[in-house]
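Removed from the display is one protein chain of the complex; every other protein chain stays in position.
So that you can tell them apart, the chains are marked A, B, C and D in the order they are listed, and the count of residues begins at 1 in each.
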Amino acid sequence: MILKKIVFNVNGVAAVRGFSDYVKRDLQLAYRSLGDTVAPLIFFTMVCTLVPLGLSPDTQRLSEVAPSMLWIMALLSTLLSIERIFIHDYEDGSLEQLLIAPQLIEIPILGKIVAHWLVTGLPLTLMSPLLGLMLSLPGSAYPALLLSLAIGTAYLSAVGAVGASLTVSLGRGGLLLPLLVVPLYMPIIIFGTATVTFAVDAMQWLGPLAAMGAMLCAAIALCPLAAAAALRFSSI
Amino acid sequence: MILKKIVFNVNGVAAVRGFSDYVKRDLQLAYRSLGDTVAPLIFFTMVCTLVPLGLSPDTQRLSEVAPSMLWIMALLSTLLSIERIFIHDYEDGSLEQLLIAPQLIEIPILGKIVAHWLVTGLPLTLMSPLLGLMLSLPGSAYPALLLSLAIGTAYLSAVGAVGASLTVSLGRGGLLLPLLVVPLYMPIIIFGTATVTFAVDAMQWLGPLAAMGAMLCAAIALCPLAAAAALRFSSI
Amino acid sequence: MAMGSTKWQWFYRLGSPRWFYEISGRWLPWLVCATIILLGVGLFWGLALAPPDARQGHSFRIIYLHVPASLLALAGYYIMAVTGAVGLIWRIKMSFMLMKSAAPIGAALTFMALFTGAVWGKPSWGTYWVWDARITSMLILLFLYLGVLALQRAFTSVEAGYRASAILALVGTVNIPIIYKSVDWWHTLHQPATLKLTSASSIHTDMLEPLVVMVCGFYVFYVLALCLFTRSEIVQQESATAWVKALATSESRT
Amino acid sequence: MPNDYLISVNDLCFERDSLKLFGDVSLCLSAGEILLLEGPNGCGKTTLLRLLTTLLKPTSGNVYYCGELLDKVRYQYLADMLYIGHQSAIKLALSAEENLTWMAASEGLHEPQMVRDALQRMGLGRVYDLPCHQLSAGQMRRVALSRLALSRCRLWLLDEPLAALDAEGIELIKSCVRKHLDRQGAVILVSHQDLAAGPMRKYDLKENCF
Partner (left out) sequence: MPNDYLISVNDLCFERDSLKLFGDVSLCLSAGEILLLEGPNGCGKTTLLRLLTTLLKPTSGNVYYCGELLDKVRYQYLADMLYIGHQSAIKLALSAEENLTWMAASEGLHEPQMVRDALQRMGLGRVYDLPCHQLSAGQMRRVALSRLALSRCRLWLLDEPLAALDAEGIELIKSCVRKHLDRQGAVILVSHQDLAAGPMRKYDLKENCF
C-alpha cells in the first residue's frame, strides 16, 4: 500500500501535477510582482547601455566586445534573481511545507527552475537582439546569440538553483551565492561567448552550441537532485 | 523647552551620537555576517576574471577595456548590496523605531550610508589595483583609479540609498532598484571611466575627478534628505 | 485643514479633483478640435506640401514627428517633476494625479522620439543606433520615465505610489542637467561631432513652418492626453465619493 | 508498541551541535484525542513538534505511526499529517483565496467552492480577495488556520495556533478541532493558552529539558 503510494507519486499523475502546479504558482507570483519580474530584463538593458558609456561609443570597438558583454550581463541578471528562487519560500515557511509534502521534491524543484527560466532567461533571450543592435553586433550573429542565450540561461537557472538551495538557510546571506555559482558558470560562459564570437567571425558555431546543449541536459538531470539534497538538510 | 530639545538634537551631541552609533551598529552587523560583507568583493573579483575569459586574453585589448570594466563592476557590486542598506531594518521593525526616534532621521541615514561605503566601496577601492593588474591596466593609471573609485563608490552608496529607501516598503521588490538608480548612476560612470582613461592616456585627469568630487558633495547633502522623505511615507 | 483659509482658497480649489474634472470636461471639446486641426494641417503640410530635402529626399519628413516628440518628451519630464513637487510640498492629491498621468505620456513620447530617430538613422547614417550624446541622454530619459512608471505601479497603496514616484521624479530632475553635461562632454571627448546632418538653424523655412505647426499641435495634444489620463485617474481614485457615484449613475441613465 | 495509538514516541532525545536539548521524551496519542505540549519558553516544544514533522531528525529514540516505525511509513505519514507552524506559508502577494486554493491543492482538494466556504467559515468573507500583506495579524493567522476547515489529514500538528486570534477566532478553531476529533482525528498542540475542545492529554516538557 505504501509502496503503491510512492510509485504513484514518482511517475504518476501526482508528479506531473506537482511539476506544473509549481510552474503555475511561481508564474502567478511573478505576475503579481511584475515589477520584480521585468526588473532583471531592465537591468540587462541598462547595464548593456552602460558598456558603451564606459567603453567608447565607437561601433567597431563595441561590436568586438558585444558577445562577451551580452553574455556576462545575462549571467549577472540571472545572479541577481536566482536567490529569489527559494528564499521567499524559505522565509514564509512554504519550503518547510514542500519538504513535508508526501512526494519527491525533485519534481517541484524542477518546476521552480523552469518557472525561473520562463520569467528571466526566456524574456532576456527574446530581448537580446535589441541589445545586440545597440552594441552593433553584426547581423549574422543573431541566430547564434538567440540559441546560445536560450540554452545558456536555462543552464544558469538550473545550476543557480543548486547554489540558491545551499545558501537559502543563511537567510539573506544571498551575497554568498555569486561566490558559489560563478565558478560553475564559467564553462557555459566560455562556450556561450565562443558560439557568438564564432558566428560573428562567420565560423561554424554549432560545435560549441552542441556542447552547451549537452551541459544543459546534464544540468537538468542532476541539479534538481542536488538542490533537493541541499534543501533537505537546510531545515536542520 | 521643546525648542531646546529640538535644537539639542539638531546640532548637539545627540546628532553626532546618532550618526556614529549607526555607523558602528551597521559595521557590527556587517562584521557578524562577514560572508555577506566580503561577498560583493569576491563578486567583483570573479566577474573581473570572467571578462578576459569572455573577451580575449590579449593584453592590449584588455588594457583598453580595463577602466570601464572596473567601473562597471564596481557599480554592479554596489547595486547588489545597496538593497540591504534598509531592507533588514524594515523587515525587523528597526526602521519603524528609527522613524519614531526623537531626532532628525537624516543623520542616522547618513551614518548608514557611510557604513555601507565602509563595508563595500572602500574595500573594493583598496582591492582595485589588484584587479587592475589582472586586466593589465598601465601603471600610471593607479592613482586615478583609486581616487575615482573612492569618490565614485561613495556617490553610488549615497544615491543608491535614495533608491533603496523608495523601494524598501515593497519588501523584497529590490529588483526594481536597478531601474531606479542606474540612470542616476550614469554620469558618475562616465566621469569615472573618463578619469581612468585619461590617466591611461597620460592626460590631465584632475578635471573629471573634480567634477566627481562636486557631485559627491551634492549627493551627500541631498541624498539623506530625499531618503528620509521616502522612508517617512514608507510606513503608510 | 490649513488650506481651508481664504488666502489659500484658490489653491485649494485647484487641488480639488472634482473641480478639475468639471473644468477639463469643458475644455475637452476645444482641445480635441485644436489637436485635430493643428496635427492635420501640420502633417498634410509637412508630408505632402513641403519640398523634399536636397540630400535626404523624403526620409527627412520623419522630422515632423521626431522633433516635436523629442521636445515634448523633455518638457514632459519637467511637468511631471513640478507637479510631483507641488504634490509633495502642499500634499495636493490632484497634483499627484497629474504627475501620475504625465509619466506614461512622457514615456510614450520618449519612445516615439527614439523610435523615429532610429528609423531615420537607417537612411541617413546607415545604422539604427549610434552612441551619440543626445541619443544617449534620450535613452537615459526613457529609463527615468520607466523608473517612475514602475515605481508607481509597484505600490499597492496609491498614496505611497504617488509620493515615491514624486520623489524619484524630483531626484531625476536634479540629475538631468548632470546627465546632459556629462553625456555632452563624453561625446566631444571620444568622437568629433559629425553625426547630425542638417542642423536646425540651416533648415529651410518651407520645412520649418510645418514643423512649428506640428510642435504646437503636439503641445496641444499633450495637454489633451494629460487631461484624459488625469480624468480617468480621478474617476478611479475618487470612485468612492458621492460626486463620482452621481456621475456614474447619470451617465448610465443617459 | 501497541498498535492502537495513532502516534507514539519512545525515549526521544534531541541534541543540536552535541548540546542536549531534551531527552527521554515518551508520549502517545490515540485517534480522537488532543495532546497539549506544555513547557516554559525555550524548553523545546517547537523543536519536538518539528521532530514529529520529520523536518528534524532525532538524535536517538523512535517515533511510531500506527504502530510502524515512522521512517518506514514516511510517505503515508506525511500524507496523513498537517503541520501549521509559526511561519504560515502564506504568500503575501496572493489573496487569501489564492493561498488557500494552493494549500488545498497540495492536499489533493480541488474544489473552489470548498475553499470559499472555508474562508467564509473562518470569518474572512470580507477580505478573501485582498492581497495578504494587507491583512492584520489576526486575519493572517486565520488564513493559515483555514486549512483546518478543509483538511482531511488524520494528524494535526499545531504550533501556537491561537496567537493573535480574538475570542471569536479561538472559538472557530475550537469547533474545527472538535469536528476533527469526532472524525477520529488527533491533534498535537503547542500552546500557552488552553484549548478545551475534547479529550485532552497533557505533556509537560519541562522535566525533560536540560
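Methods note: contacts are C-beta pairs under 8 Å (C-beta built on N, C-alpha and C of every residue); 3 or more make two chains touch, one makes a residue touch a chain.
The structure displayed is predicted, hence computed values, not measured ones.
Peer 1: Which displayed chains make contact with the chain that has been left out?
Peer 2: The omitted chain makes contact with B, C, D across the full complex.
Peer 1: Out of C:16, C:124, C:157 or C:173, which is the one that touches the chain we can't see?
Peer 2: In the complete complex, the chain left out is touched by residue C:157.
Peer 1: Have a look at B:101, B:126 or B:210 and name the one touching the chain we're not showing.
Peer 2: Of these options, the touching residue for the absent chain is B:101.
Peer 1: Taking the full complex into account, what residues of chain B touch the chain not shown?
Peer 2: 1-2, 5-6, 9, 21, 25, 28-29, 32-33, 88, 91-94, 96-97, 99-103, 235-236
Peer 1: Which parts of chain C are in contact with the chain that was left out?
Peer 2: Touch with the absent chain occurs at residues 157-159, 237-238, 240-241.
Peer 1: List every residue of chain D that touches the chain not included in the displayed model.
Peer 2: Contacting residues on chain D, toward the hidden partner: 39-42, 46, 86, 123, 127, 135-139, 141-142, 160, 163-169, 192-193.
Note that only the chains that are shown with their structure count from here on.
Peer 1: Quick check: how many Å separate the C-alpha centres of chain A and chain D?
Peer 2: One centre to the other, that is 36 Å.
Peer 1: If you average the CA atoms of chain A and of chain B, how far apart do the two points sit, in angstrom?
Peer 2: 28
Peer 1: Show the residues in chain D shared as contacts by 2 or more other chains, in ascending order.
Peer 2: Correct list: 92, 131, 133.
Peer 1: Could you tell me which residues belong to chain C and also touch two or more other chains?
Peer 2: Correct list: 140, 143, 146, 150, 154, 186.
Peer 1: If each chain is a node and each touching pair an edge, is that a line, ring, star, complete or other?
Peer 2: Its topology fits none of the listed shapes; call it other.
Peer 1: So, with touch as defined above, which chain pairs make the list?
Peer 2: Every touching chain pair, ordered by label, is A-B, A-C, A-D, B-C, C-D.
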